[in-house]
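All protein chains but one are shown in place.
Per-chain numbering from 1; labels A and B assigned in written order.
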Amino acid sequence: MKNRLIVSPSPHIYKDESVERIMWMVILSLVPAGIAGIIIFGIKAFKVIFLGIVSAVSSEWLLQRLTKKKITISDGSAFLTGLLLSYTLPSDIPFWIPILGSFFAISIGKQIFGGLGQNIFNPALVGRIFLVASWPRYITHFIPPLGYDAVTSATPLALLKRQEIFEQFSYIDLFLGKKPGCIGEVCVLALLLGAIFLLMRGYISWHIPITYITTVALFTYVFGAKGLFRGDWLFNILSGGLILGAFFMATDYVTSPLTHKGQIIFGIGCGLITAVIRLWGGNPEGVNYSILIMNAFTPIIDRYTKNRIYGR
Amino acid sequence: MNIAQILSIFISSVFLYNVILSRFLGLCSFFAISKETKPALAMSLAVMFVITTSSIITWLLYRFLLVPFNLTYLRTISFILVIASFVQFVEMAVRKISPSMYRVFGIYLPLITVNCAVLGVAVLNVDMFFVDGKAIPGSLFYSLFQGICVGLGYTLAMLLMSGIRERLELVQIPRSVKDLPIAFIIASIMGLSFMGFSGFKF
Partner (left out) sequence: MKKFFKEFSKGIFKENPTFVLALGLCPTLAVSVSLLNGLGMGIAATFVLLGSNIIISLIRNFIPEKIRIPCFIVVIATFVTVVEMLMKAYSPGLDRALGIYIPLIVVNCIVLGRAEAYASKNNVFNSLSDALGMGIGFIWALLLISGIREFLGSGKLYGYKLIKGFKPPAIFILPAGALLVIGLLLGFFSLLKEKRK
């Protein structure tokens, strides 16, 4: 039997799609954001992405070898984990950070649960919060984009948190990615290209990303820093890891709810937690934490939103 | 009494210093009863009730008996006695009123007595809301509120963990990490993600 494990709500209509194909399509859709990151931050960014992927794939191989399981590195899931993890890292970090992060993501985030399809939490995010908790100084150290003469090295969200003026970033800068930040998060345009591709081909549904982003926008508009109903919602959408998180991480098949109703609850939950952390928390960004917390809620959401069995 | 203090008690006792995931109180019952959602919820409600009521009782005891008579060194022993007898009373009441609920808990109801969370919150209240043996303004209210919030945090952790463990029943976990080890690792990841709530300022 090949790996045909597709978690999907009923009715189970057969489609010529395998896990492998979906994974590689998602990877393909993430390529523009990676290229944009490399253009913006230079060759260092490529190094981080490369190390993250190589370490994730070889960790998967090693662990499956040690536990005498079938080697499934060609299904692309480890590749995707490494890719997503490196996208959430800044480009100027020691080489061992993406390596250890990917190893943790694959071992504790995935293989200890028995492998693909069984994990509770998004592996890439598990790797990311491990790195943040372990070496916070490296992960929050940002460099400005190439050819940018400002000396600032704080992300727009961090500046906002310190109540500093953020007029130095125009919306266009934020949209195109001319700002300090994580490799794969900065260029919103490239991310949206990939997201539209996935939506059009039906690999992800709109429910989670749209409710997620709308909730963040609404909440930050109402309770914004400048006063009630005067928050800068567009700024909040365009900065940080919201777009990457909403379209590519929160929509992970394994760790998000099965039904559309559940997905909407999931998206709103993610949005609320993200907005609350951004507005009042000590961390500038809450996307990673909020998706992980909602991952923990997923089994409960599924339990209470599953389609009723006819006749009961 | 101010809003900022109240909100920070809420965030820190429900998420950041979650009684189970960060303070490690009540771990035994947490891992023992979180295999299914229903008993887990019932247990959390019971714990929440006991924590809240015993926060008030121990506060009154400390404020009106131990402090005036200079007996604060008897804190530990008197708190545990009061909590134990109170739980005994609750146990008898439950047995009388709802035998079916009593059957569900089995041996765990008496264990609420030795649930560290209950005594832990009582001691914590006294540590936090008494300065040099004097109650700070709003002390009783804060104690009560902290009791409720710690109970909420316990319930949240229980609910999430039981949901996850029910799902894990359906998949093939490697044999050596089955049950307890994987539950610890899940708790660890949950604790890490609750750290997103650190440094709250209102």
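In this section, contacts are C-beta pairs under 8 Å (C-beta built on N, C-alpha and C of every residue); 3 or more make two chains touch, one makes a residue touch a chain.
Keep in mind the model is a prediction, meaning the values are calculated, not measured.
Asker: Decide which residue listed in B:F10, B:F24, B:F49 or B:Y102 touches the omitted chain of the complex.
Answerer: Selected residue, touching the omitted chain: B:F24.
Asker: Just one of B:I9, B:A42, B:I80 or B:V94 touches the chain that is missing; which is it?
Answerer: Once the missing chain is taken into account, the touching residue is B:I80.
Asker: Since one chain has been left out of the picture, which residues of chain A touch it in the full complex?
Answerer: The list for chain A reads 100, 108, 112, 130, 133-136.
Asker: I need the residue numbers on chain B that touch the omitted chain, in ascending order.
Answerer: 21-28, 31, 73-77, 80-81, 84-85, 88, 110, 113-116, 119-120, 123-124, 127, 175-177, 180-185, 187-189, 191-192, 195
Please note the rule applied: only the chains that are shown with their structure count from here on.
Asker: For chain A versus chain B, what separation do you get between their C-alpha means, in angstrom?
Answerer: It comes to 33 Å between the two C-alpha centres.
Asker: Could you pull out which chain A residues touch chain B in their complex?
Answerer: 67, 108-109, 112-114, 117-118, 120-121, 126, 129-130, 133, 273, 277, 280-283, 286, 288-290, 292-293, 296-300, 302-303
Asker: Report the residues of chain B in contact with chain A in the complex, numbered from low to high.
Answerer: Of all residues in chain B, those touching chain A are 37, 159-160, 163-164, 166-168, 171-174, 177, 182, 185-186, 189-190, 192-202.
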